[in-house]
Structure formats: structure tokens, C-alpha cells
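Every protein chain but one is kept in place in this view of the complex.
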Amino acid sequence: MKRTKLVLNRILQIIPILLIVTILAFVLSNVSAGDVASVTLQSRGVQVTEENLEAVREELGLNAPMPVQYWNWLKKAVCFDFGNSFQTNRPVSEEILSRFPATLKLALAATLISLLMAIPLAVFSARYKDSLFDHAVRAISSIAATMPDFWLGLMLLYLFAVEWKIAPVISGSRTENILFPAFTLSVANTAAYTRVLRSNLLDAARGDYIIAARARGLGKSMALMKHGLKNALLPLITLVGINFGKMLSGQVAVETIFSWNGIGQFAVNCMKQKDLPVIQGYIVVVSITYILINLILDLIYMFIDPRIDSE
Amino acid sequence: MILMSNTPVLQIKNLKTYFYSRDSVVKAVDGVNMEVHSGRITALIGGSGSGKSVMSRSVMGLIDKPGKIVDGEIWLNGRDLRLLSEKEMRKVRGKEIAMIFQEPAAAMNPVVKIKDHLFEAVHTHDRKARRKDKMPAFREVLLGVGLRDPDKILESYPFELSGGMCQRVMVAMGIVANAGVLIADEPTSSLDLTTQISILEELMSLRDAGIAIILITHDLGVVAQTADDMYVMKDGKIIESGTVREVFAAPKHPYTRYLMEPVHVEELR
Partner (left out) sequence: MIKNTGRKLLRNKSAMFGLMIILILLLMGLFAGRIASHDPTLVDITNKLAPSSKEYPLGTDQMGRCILCRLIYGIEISMFTAIKVTFIILLVGVPLGMIAGYCGGIADNLVMRLADIASTFPSTLLALAVVGIFGPSLDHLVLVFIFLWWAPFARMVRSSVIKLKETEFVMAAEAAGCSRRDIIMKHIFPNTLSPVIVYATLRIAAVITHIAGFSFIGLGSQPPAPDWGVMLNDGRQYIDTHPGMLFWPGLAIVIVVFAFNLFGEGLNDALIPAEEEMAVVKETGDSNE
């Protein structure tokens, strides 16, 4: 069956990407290999001497040829063993996984807000094309699409937390404070979804089958909703999924502004401290999540759209 | 032969549909008069850009901006469609006039199954209709338009059917709602020759069942084979009309005569 072949093909495509990502993460530690030994020593509180460095290199296997080192590292990485964080001395996987739910919650909330706003806006805007409402939606979405999230976040924080004291200055990853960070994250996506959906709907409205449906007696709105929306939503699924995946890599700026303890902010802080095991772990975990989400999306798409099987 | 009733089901008087762009007006339909009778096929023939497709959409009330019907009357079953509200017009579409299109595959939503298309045609005008109750009727209608395996077709998506099968389904959708007038807009020009013939035969048997058919085409051969009355359209105006026999026997307008020279038949495309 064609579909099975497509699915297999799609899964095979992952392999080169995984390879690139793991090599990237591995090279990261090797380019600064001199650092790895001395940083490891420092993190253990041992004096950095030539002798000690040699011992650590031996211990960490840094003297073996590169491919061997990569293979050894990969074997551990497969089991999510990236060693301990230099800063906290706790296992990297633990550090990352404990922060992942916060990032996930934020991404989910932001996606939900975007869709809840974009779908009705786009449908009304397309139905009443060239009306005042349509013009307003288009103008606002073109401004919103250019608004940098970090500045929007700062301004919202200033207005609502400092000036009007409605929201807390520090959100501290608590679900009841999710509205402002999630909204900040959602604005640019809402604008993008509204524009895409509106133009898809307008394209659909020109399609023969909408006119045919109207010739059968369906009202213009009804024909658009019944026959246009599903077809217009399909391409949007990919866009929403990709953005969701990107959000799961951590939204560093928004997490920083609202003191939301997610993985993005954590990874950047570790970067500044040269906490390499964490960075490696972060790159691998995030990439895999990201690849999986893309895979799931493509699979969903293959099963929703009946056309794929016959092509 | 079926006797011609004296009053036409559909009468179009002085219809004008214009399209407006920033600095020009295109008079796609410019003062057309037409009569369509039950149990007859009325052909509307013209070249590309003559306005015949815009005509059919005007009758259905499906002209969107930047187009507009600026003048005229469209009398159907004793009332002028132009005076109806959009809501009343919706009850006319599909129920009193059905329409089939040039690209049958494009005229059906690719992600909606045939049975749901058929059900929509019924449900739009009969809110109480239940899908389950209608299935036997659907099967019968599909058999009626010459589709042999109705159960399989009901469960298919439009893209899984051939162009000819799709067109038969479109005809079936017109029939399930019991429309008295069927507008067929180039129903065969995207199909191969054998399929063309069988679709035309389908239309003729509908005519014999008493339905009024408007057949829009650029193909004089099709007109000669199937139509009873004909109108020749050029630049938004009707330049010649009459029964097919009359017009073919003695074409009055030079353009019609020009079209009938065998060399020029191709040029209509």
C-alpha cells in the first residue's frame, strides 16, 4: 500500500537529521576539548596541572580517536546519559526533564490562544472581504506579525505588573500566571495563522466546489464553513505543528522576561557558564522532540487527507 | 414527441450583468432575452468570452463582486428571481434549478465523500432528512444515471472517480432534489468522446422525463445532436435564436452562418 511506503520513507528520512544533530552536539564538546578537561577539573575543585589534565583526558576517553569517542558518547546519549551538570552536579537528563513540563505548558497554552483567535478572525475576515472588519484584521495582523515578542513581553509586564499591578512580576512557572507569557508568545503566530487561513479560505471560495455547493442552495457562509474550512485548515496544521515544535525548544526571551523556568532559559544560562554536558543534552533532547513532532504531524496529515493515498 | 407547453418555466428578460474594475466596465451579459421550456433542451452556444457562463451564474444568483446584475428580470415558476432575498434565493438553488459544471471533479470537494455530497443536496432543502433513510434513494438515483456499483461509489471520494463518473454524480445531485430546471455548463467538454455521448444521452432522458435543460456549450455538434431550441450568443448579446431545426436550416445572422461552415467549428473553442 502506498501509505505504508510513505510512512516508512518518512521515518527513514529522520536518520540523517539525527546524525547531523548528534554530531553537532558531539563536536561542540570536542572543539573545546582542551576546555572539557580543565573545566571538568575545575568543577571538581581539583588544581589544573598538566598531570591532572592528562589523567582526566584518559578518564573521559579524550585521547581515543574521534570516531571512537563519538561512538562512546552516542551509546550513552541513546540512554539519555549525558553525565552530570558542571554547575549542580545532578544528572543532565534530570535537570532538563524537570524543566520540560513548564515549557510544554507554555507552548500548549500559546498554541491554543493562537488558534482560538485566528480561526474566527480569519473566517469573518474572509466572509466579509473588504469590509471594515477585514481591513482592521489585516492591518492589525500585519503590525502584530512584526512585533518582536521580547519587546511585547516587556511592555505587557511593565503595564500589567508594574503600572497596574494586576499580574505578578515573577510568574514562577505557575499555571495561574500563564496568561501573559502565553499571550505574548501567541501574538505573532496568531497574526500568521490569520493571514494564511484567510487567504486559503478566499482561494477556496473561488473554487468550483464552493460555487457548486452554493448552486445546491447552501448559503455563502455555510458553503465556506462546510467546504472551505477543512481544506483551508489542512495546510495550517503543518504550520501550527512546526511552530509548536519550535516553541518546545524553549522560548528563551519570554521565559526570561516572565521568570518562567523552562528549558530555553536554563540552556542559555548553562551556555554562559560553559556547562557543556547540559548543552549537549539540551541539543539532543530538543532535536528529538522536534523531529518526533514533525513526524507525527506528517503522519496525521497523511491520514486526514484522503488524497494522499491515491497520488 | 413531447408537446411543448406554451408558458416557459424560465423566462429571462433584458438581463444585464456587468463586471467592474478600477477603470473599466466589462458588459459580460448585455440585454439577453431567453425562454426555457419543460421537457426541452435549450442550447446556449457561443465562443470563449461570449458571456454564456456568466449568464448561467446570473440565473443562479451567484454573481460575486466585482460583478453585478444591473438590469433585467428572471422569471421562474411565476416569480422574478431578481426580487427575491438571498435567503429565498437559497431555497431556489438546488431545489428548483440545479447546475452541473464543466470540470465535475473540481466541482466536488475532494475531501468529502459522494454520499455526503448527495446528502447535502437533500439536507439543504429538507432539514428533517436523515442520512440513513436516504441511502436507498441515493443508490437508486446513482443507478438511474448509469452508475453500476452504487454502494462503492457512495463511499468514494470524488478524486477516486473518473471525470465521467463525477459528472454522473453531479447529474444525480441535481435529480435527488427534484429540480425542474437543470443548467449544464459545458458538461462534456472536459470528457472524452465516448463519455461525452453517454452523458448527453443521460441529459436527453432527463428531458424526456420532463425536466427543462439549459445546455451551455461551444460545440455545434452537441447542439445538433441533442438540443431542441438554441440561442447564439456573442459579446454578451443574443444574436440569433429559434428551434434547432429552424436555425440550422436557415441561419439568419452572418456570425451563425460563419460558425456553421465546417472549417470554423473549431474556432469556437
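Here the chain labels run A and B in written order, and each chain numbers its own residues starting at 1.
One rule holds for everything that comes next: contacts are C-beta pairs under 8 Å (C-beta built on N, C-alpha and C of every residue); 3 or more make two chains touch, one makes a residue touch a chain.
Computed from a predicted model, the values in this text were never measured in an experiment.
Only one of B:Ala28, B:Ile175 or B:Leu191 touches the absent chain when the whole complex is considered: B:Ala28.
Of the listed residues A:Ala167, A:Leu218, A:Ala232 or A:Ala267, the one in contact with the hidden chain in the full complex is A:Ala267. Interface note for the absent chain: among A:Pro101, A:Pro120, A:Pro148 or A:Gly172, the touching residue is A:Pro148.
The missing chain, though absent from the display, is touched by one residue of A:Val56, A:Ala77, A:Ala102 or A:Leu157; that residue is A:Leu157.
In the full complex, chain A touches the hidden chain at residues 16-17, 20, 24-25, 27-28, 31-32, 142-143, 145-151, 154-155, 157-158, 162, 169, 206, 242, 245-246, 249-253, 256-257, 264, 267-268, 271-272, 276, 279, 282-283, 286-287, 290, 294.
Assume only the chains that are shown with their structure count from here on.
In whole angstrom, the spacing between the mean C-alpha positions of chain A and chain B is 51. On the chain A side of its complex with chain B, the touching residues are 130, 207-209, 211-220, 226-227, 230-231, 234, 305-307, 310.
Taken in their complex, chain B has these residues touching chain A: 57, 60, 62, 65, 86-87, 90-95, 98-99, 101, 103, 106-112, 120-121, 124-125, 157, 159-160, 170, 173, 177.
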